[in-house]
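Not every chain of the complex is shown here; the ones you see sit where they belong.
So that you can tell them apart, the chains are marked A and B in the order they are listed, and the count of residues begins at 1 in each.
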Amino acid sequence: MLFFRNDYGNGAHPAVMEALCKTNLELTEGYGTDPYCQKAIECIRFLCGCPQAEVHFVAGGTQVNKTAIGAFLRPWEAVIAADSGHIQVHESGAIEHNGHRIFTVPSPDGKLRPEQISHLCSTYQQEETSPEPKLVYISNTTELGTVYTREELAALRAVCDQWGLTLYCDGARLAAAMAVSDTDFADYAALCHAFTIGGTKNGLLFGEALVITDPRLMPSFRRCMKQQGAMLAKGRLLGVQFGAILENDLYLTLARQAAQTAQLLSDGLAEQGIKMLIDSPSNQLFPVLPNTVITELQQSVSFEHWSVVSDTHSCIRFVTAWHTTNEEVAQLLSLLERLLGETK
Amino acid sequence: MLFFRNDYGNGAHPAVMEALCKTNLELTEGYGTDPYCQKAIECIRFLCGCPQAEVHFVAGGTQVNKTAIGAFLRPWEAVIAADSGHIQVHESGAIEHNGHRIFTVPSPDGKLRPEQISHLCSTYQQEETSPEPKLVYISNTTELGTVYTREELAALRAVCDQWGLTLYCDGARLAAAMAVSDTDFADYAALCHAFTIGGTKNGLLFGEALVITDPRLMPSFRRCMKQQGAMLAKGRLLGVQFGAILENDLYLTLARQAAQTAQLLSDGLAEQGIKMLIDSPSNQLFPVLPNTVITELQQSVSFEHWSVVSDTHSCIRFVTAWHTTNEEVAQLLSLLERLLGETK
């Protein structure tokens, strides 16, 4: 079975497992107060060029979004997100659970535009019978695999400053974004009030690092984490893993591997004339295929159904990961070629 | 440095790490829908003698308490707990965060008595200006290391049935309780409406298994988990670990090791005439020592301060774990003997 279902289907990169095994029997204090977390925090601060940043490690993506947004906002304050935003479509109301509305705006490519934010704020910020928009949620890469450039992030930050909004970037796939764009850690630190560095989808067993650069968002964060159930007893597991992945540029190296196989796959799909739902430059690809082909394909490939396109065609999602090989891509392309040939 | 600080200071038992390493590069579906979770669930059902039980795996202890109690209760319903209950003293208001009050009752040994529950219910259940007591929270072992017997659990269940309460047992240290009492998995399944099987404190990197035996508590639980941020993407990590620890009775074997070294330590403390704050039969011990000795001790032993007993004496906590050796206990006892001798 070829696996193009997602980028969190296996365990951890061997270097991460090795670090966990090597430190396994050491005895340290809990709840993230250990030296491994401290070292990983310092490493992130250095990469971000932001020595004063606060860094917290959280096990999961929904957990970190819920905890961060819950800490940053009051219950009557609202989030602005694309209609395909992860917090809107994949977190079962985790944000609403803290009292917040999510104002969604339509976005065929998953990216928010400054003018959409301005429009929402001009409509609702002075309207006291509405929740007050106060935070912009983006993810990079987006839920649709598209990527914000540095210039686009700067434009979002400018509109956030204009309206008094917090810019929060969910970086569950931050590495995937950095691998194919002009942004690096320091850009996120400079342009976002807070952002996450995703581990789960790029080589860790689990773990997201939340980086807070705006001092107003820092107070009492650990208490909020604890109340939300987001503080791991053996917190060092997160420090050890992030330490391992950030060393020797492994974090970006893995993402570049995934980007490279994605590009290979994307080129191959284009050669076969397969249309894409969205033009994604990153490790998620959204080909539109005949339903008959899709049915055949799932016999030997693991992937996700994305959406119905017409009576005869649907969109599916292929995701590459750090462990995806050129051979696997070649096999997938050749299989597709055969199946498409048979339908003609 | 001797480590008697807690039972979650290291990583995982080697057998657990081995299972994680062995399966590390396999590719499975996420969110607990994989075969490893399924197998671990079947194993737990078998051990509990309860094939119809629902089992969910959650990464952390606060998380599972918060999620379970939040799913079992409506916001205006309240929890009854001992004043030393973990949800009261160590979870930063995680239960209140879902709207619930915790009614605490005083308990010098950390255990709830049926008559305390009856008294609270007779006071508040018909009083509509009060939150309605609806769930009894216990932990076994308790926060003070004491242990409920099967008979005591049965008495608690009886009073719960009488008042229409849910009996929920936090089993973060369930193994420690089973190792020194007459209870086994099947007792908890029979006597509690829901309980957890703690992994973090008995050989896992992380993980608690929630076992729900009352069908009324089962609906929509996964959605509640997701909303609470309690669903791990690589859910199989929990299934793999629980699978490893429950095989060959390893779960109880590890707890028995910790209990045996605790007994050794307890006997040694008694021989030296050291008084204990509470008479705990399990892997947590609470000696009362002169402050001068405590100050010296922390130079070479890692432990927790528990409470101030007098101007000159304090209570500290020693915890043994599966990895604690007889030699370490002997070293600790000999060190104590020397320090206490010096104070005379």
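Everything below uses one rule, namely that a contact is a pair of C-beta atoms (placed from the backbone, for glycine too) under 8 Å apart; a residue touches a chain by one contact, two chains touch by 3 or more.
Since the model is a prediction, treat every value here as computed from it, not as a measurement.
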{"item": "Subunit number of the complete homomer, 2 shown here", "value": "4"}
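Following the convention adopted for this analysis, only the chains that are shown with their structure count from here on.
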{"item": "Rotation angle superposing chain A onto its copy chain B by C-alpha atoms, nearest 5 degrees", "value": "180"}
{"item": "Inter-chain centre distance, chain A versus chain B - centres from mean C-alpha coordinates, in Å", "value": "34"}
{"item": "Residue ranges of chain B in contact with chain A within the complex", "value": "1, 3, 5-6, 8-12, 14, 17, 20-21, 23-30, 59-63, 65-67, 91-94, 97, 200-201, 205-206, 223, 226-234, 237, 302, 323"}
